[in-house]
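All protein chains but one are shown at their positions in the complex.
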Amino acid sequence: MLEGIIQNVRERVPLIHCITNYVTVNDVANILLACGGSPIMADDQQEVEEITSICAGLDINIGTLNSRTISSMLLAGKQANRLGHITVLDPVGAGASQLRTNTAKSLLEEVKFTVIRGNSSEIKTIAAGKGNTQGVDANELDAITEQNLPQAVEFATKLSESTGSTIAITGAIDLVCDTTQAYVIRNGHPVMSKITGTGCMLTGVIAAYCAANSDRVTEATVAAIAAMGLCGELAYQKICETNGGTSSFRTYLIDAMSKMEDDILKGGAKIEVYTR
Amino acid sequence: MLEGIIQNVRERVPLIHCITNYVTVNDVANILLACGGSPIMADDQQEVEEITSICAGLDINIGTLNSRTISSMLLAGKQANRLGHITVLDPVGAGASQLRTNTAKSLLEEVKFTVIRGNSSEIKTIAAGKGNTQGVDANELDAITEQNLPQAVEFATKLSESTGSTIAITGAIDLVCDTTQAYVIRNGHPVMSKITGTGCMLTGVIAAYCAANSDRVTEATVAAIAAMGLCGELAYQKICETNGGTSSFRTYLIDAMSKMEDDILKGGAKIEVYTR
Partner (left out) sequence: MLEGIIQNVRERVPLIHCITNYVTVNDVANILLACGGSPIMADDQQEVEEITSICAGLDINIGTLNSRTISSMLLAGKQANRLGHITVLDPVGAGASQLRTNTAKSLLEEVKFTVIRGNSSEIKTIAAGKGNTQGVDANELDAITEQNLPQAVEFATKLSESTGSTIAITGAIDLVCDTTQAYVIRNGHPVMSKITGTGCMLTGVIAAYCAANSDRVTEATVAAIAAMGLCGELAYQKICETNGGTSSFRTYLIDAMSKMEDDILKGGAKIEVYTR
């Protein structure tokens, strides 16, 4: 199912326009390069349409929003839509403030996204128009568990129907749904939540994987999530061997992504096709 | 004296709202996670009051200021005061430009800070309303030495009295004073000044330690400074073992913070209660 997805990224080197927060922007750029893509960051309204035009994909991430960048996100998103480019939304902290919730809402009204990726709290905010986000991490009540998986699949499928987007809800258990398919991914490691930016980085990787595999974006999203989770597992193994901490973990995570290939992913991916 | 301070951080996971510069923001987020807290960065006036309301502490850092973020700092600071939250000021480069000096002054007039942390030059600028800052490092004339320690304690105590804040002056020798207590900390390593962000990271850690130990903020500040210095010592040891340079040092510093516990701190802290 995931054959050749990573190979395509490495051969096609998709250029990804990122309008993203300044907290994790360096990590996003580096993991995009590591996974086989190429990043370009530009957030001024005077250039975003031009920049997005020369790219294959657009990654919009609403962390550290301001009014200047919101306009740019809308302009870039519409331009990407006009050109039929891959568009990915990361609604960081939707639900934590009206500004973020409303911006996510505006973006969804005016831009069609290929994929929306967030934690369960952010995705629920998007679905509900109201939120229960604590900070930028999903609060516990909202997390996907083995018990509430059927409800989560139903919820995500409906959201996919209403938005036309592939929905990716990530956390201890990851879920990817479009209107007809659902996948559960069980890769990853808890230390991933002890560094900033794993979500932002993942969204960047999803954009690159989808841009290089635009004929199978749901599968590309699944592959990106499994690859990222597997990198987390490999990085955890390496900090155990070297007695490292969370910053070494970050380094090894990106290191692992720079070496990720289809065969490695195939050997380590824990993907389940969810049967309704 | 420092018993349980770190344990409290790891158990309570204080959410810290950071309005900070874009140079070291990623390091601040990562060390906040490493020390047991949780970061959220938001600097737009449309959301800072809401964001700070869901947090336990506010970290204001005036590096890379602009007029947009200055307003946000004032709004967030006042809101944090209304809610009785921990507020920490890092007056990066106060004295290097009128903008920074005046912003520090405005912040001190309109916001009550739990802790103010800077190098000796920045803190003197705050006290004097005029400065002698070279870049963002304390110039040598201003540095605290064994010889001028009594004068420094007197100076910091007076500043604590006039501001109502715990004053932390960091450098080769670190000093923490409130109106009744003074502590001298002799942890740390000179290589800490060869990476960017050790000061910004420390201020973030102080915010988290204080937010999780709000009944003893001066002690929490001392613990944070000693912990950071000890991490610097451990990181230096590790670059010697691995033949690493300054970037590895940065990685190992955050690594060490991610493993810091009360017992490790107790074993390595070099804290002196200063008796006047």
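All chains are identified by letter, namely A and B, in their written order; residue positions are counted from 1 within each chain.
Quick note on the criterion: contacts are C-beta pairs under 8 Å (C-beta built on N, C-alpha and C of every residue); 3 or more make two chains touch, one makes a residue touch a chain.
These numbers come from a predicted model, not from an experiment.
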Among the options B:24, B:61, B:170 or B:258, which residue touches the chain absent from this view? B:24
Hidden-chain contact residue, picked from the options A:41, A:149 or A:172: A:41
Missing-chain contacts on subunit B, rising order, are 21-24, 26-27, 63-67, 93, 96-100, 134-137, 194-197, 244-248, 250-251
Provide the residue numbers of subunit A that touch the chain removed from this figure. 15, 22, 25-26, 29-30, 33-34, 38-44, 46-47, 50-51, 54-55, 68, 250-259
